[in-house]
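Partial view: only certain chains, each at its native spot in the assembly.
Order as written gives the chain letters A, B and C; numbering starts at 1 within each chain.
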Amino acid sequence: MAKVCLVIGAGAGIGGNVAKKFAREGYHAALCRRSDEEGMNKLVSAIEDEGGRASAHLLNAVDEGAIEDLIEKIEGNIGSIDVALYNLGSQIGNRSLDNTSLKVFELGWRMATFGLFRLAKSLFPKMVERGGGTLLVTSATASVRGNEGQHSHAASMGGRRMLCQTLNAEYASKGIHVAHILIDGAVDAPDTLGKMLGPDLFQKLRESRGLENDGLLLPEKMAETYFHVAQQHRSAWTHELDLRSFSDLAWWNHAP
Amino acid sequence: MAKVCLVIGAGAGIGGNVAKKFAREGYHAALCRRSDEEGMNKLVSAIEDEGGRASAHLLNAVDEGAIEDLIEKIEGNIGSIDVALYNLGSQIGNRSLDNTSLKVFELGWRMATFGLFRLAKSLFPKMVERGGGTLLVTSATASVRGNEGQHSHAASMGGRRMLCQTLNAEYASKGIHVAHILIDGAVDAPDTLGKMLGPDLFQKLRESRGLENDGLLLPEKMAETYFHVAQQHRSAWTHELDLRSFSDLAWWNHAP
Amino acid sequence: MAKVCLVIGAGAGIGGNVAKKFAREGYHAALCRRSDEEGMNKLVSAIEDEGGRASAHLLNAVDEGAIEDLIEKIEGNIGSIDVALYNLGSQIGNRSLDNTSLKVFELGWRMATFGLFRLAKSLFPKMVERGGGTLLVTSATASVRGNEGQHSHAASMGGRRMLCQTLNAEYASKGIHVAHILIDGAVDAPDTLGKMLGPDLFQKLRESRGLENDGLLLPEKMAETYFHVAQQHRSAWTHELDLRSFSDLAWWNHAP
């Protein structure tokens, strides 16, 4: 049975590139996404074309039992999940308090906080039994400061960050490495930022940042660090790190 | 019509003492609690005996529409809510991940994060119309660091803290003062800590900390600072402050 | 002998207004400043005209032994220093690394970090002997994040903040209340900001922020909170709080 890297939130940005990287390093990449099965299948094909192993799984992470069932299925049919990447966000653009409905606020929490809790609850007992594992969590600047219009995003990401700390406090000594990866800037990701902005605005942003000038975070490069963190020796684990483009100011130095 | 100070979470500790303080300063204190109507009525009587005005309201904050209806009722029948204290916590003691059910985790969020969001959503439009108001939020060390066994508490309080920041970012310039008050230590509060520990353990803690030596946070004294913050001139508002006993170490200096 | 409030850095802004407030509340305000004896004498007269007690002391805080001698002199001639405000900053405007000389960088540290250390070292043993005291420290956003051009200011203020934490960790239980007051915005202070900007730019800033609209931190109002913190009961001390104008964004929400 294969050593599995589970990627929850596997679009063409961070998720897909982390999947590719781990597949190149010998993992079976289990890609999960709510929709766009076609896009996922392309990712799987691209990985297989390189000689890697991968599979695609439709998953609506907020559905009751969906994450739990998926883990059982993968562990039963494919192999042990050695590394899991929780890569679902809750960014919905800026919305005033009036324009943030109770439903949207709750959905943000279900995506960003509760889903991660459910993943840990289902997966960690298996990892502990096997002597360890790694949970990589993509996070956002909104997990450390709340800007105007970010009610749902910041509240759910702030919860996510604290949850990563409680998980780390309980499970590090049991061999589970939890890493909270704070992405502080715009990612060159057509499936998330691209869809939020629309194709024209996204292309404009890419051009203004300089496609050749690395003004956006390149997911292919980010994946190198995700992989490094997952390979750190247990005597020297990183729990939290930030990632941003050299040409961008850190969040504490600039306006939203 | 009276100037109202609404206290959501009005037991014999912080909530009750803040209510008393504001009542002494001329506010109508509207006390709300999920149960123990008798205890609330005693608080109301105590305030009235001092010549103050107060009322008691049973409120299950996680019920759909409950917070929203309460605000309408108070604004309609008693007066404008000038100051609101959100004093509900989600501390349930230490529980391992295995022992933290999905239901408990969700309830923590409904109490600590979602309830505050609903309060702001209902109340802030009224306050903006009147030119301003104050939202005091009692918070916990768990809002800034996650300890073992605190999955529900830390995730919900971390969300609360970020929400306070997004509310402040949107509403400070509209005249609403949001203050996140980080209580870093055990409070001499029979209705919360007392009930969590049970009467014997609680009394032991009180004695070991020194009843006469101020080793627990005294809610009567904390209320002075809550009131001060609510009275700060708008040119010099505090958004975040901590409170702890002189004899206690700060959270960054000690074990849980 | 009088109960003394020592103010190191007593210009017409925060220092002078804190001095006035404490004098109104019965303290002898001992004002210290490096220059402008005339300005200090005016402050002393203003306090005396209100029926308060005050004295003026020229002090170059970076001179060897100067702070130490001053404390001896005041304790010997005027009274016990019950409250000390360390109000010296190290802001010199934005300077690139190239334009920040070794000398300037060292001077920033001598003003912002070392002077506070020397004050605590001289004063705390006396306070401990008397059973307690209060050290109020005016600090800046630069103590929690480093912006471009702020090499000297941020490094010295970051050192100051950590020093406040080590002092608090050692001395809180001995009855000394150390408070780190983070001023997050421009203060309506002619002697510091006014001199840094020059009279024309300063007046322009005041007008653009709205003299009647409280867009700058008003030192007279800030002094109310300084005083409140110094009066907090020892069961509920604040170690860190921020102050900003309602119309200003918090540092985590805006550009420098």
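Definition applied: contacts are C-beta pairs under 8 Å (C-beta built on N, C-alpha and C of every residue); 3 or more make two chains touch, one makes a residue touch a chain.
No experiment lies behind these values; they were computed from the predicted model shown.
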Check: With 3 identical chains placed here, what is the total number of copies in the full complex of this structure file?
Finding: 4
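One rule holds for everything that comes next: only the chains that are shown with their structure count from here on.
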Notebook entry, point to check: On Cα atoms, by how many degrees is chain A rotated relative to chain B, nearest 5?
Noted result: 180
Checklist line | Equivalent interface positions on chain A and chain C, same or different at half | finding: same
Check: Which integer distance in Å separates the CA centroid of chain A from that of chain C?
Finding: 45
Check: Which residues belonging to chain B are in contact with no fewer than two other chains?
Finding: 165, 168-169
Margin query: Give the list of chain C residues in touch with chain A in this complex.
Written below: 144-148, 251-256
Note to self: List the residues on chain B that touch chain A in their complex, please.
What the structure shows: 96-98, 100, 102, 105-106, 109, 113-114, 117-118, 120-121, 124-125, 142-143, 145-151, 154-171
Notebook entry, point to check: If you look only at chain B, which of its residues touch chain C in the complex?
Noted result: 165, 168-169, 172-173, 175, 177, 188, 214-218, 221-222, 224-225, 228, 232-250, 252-253
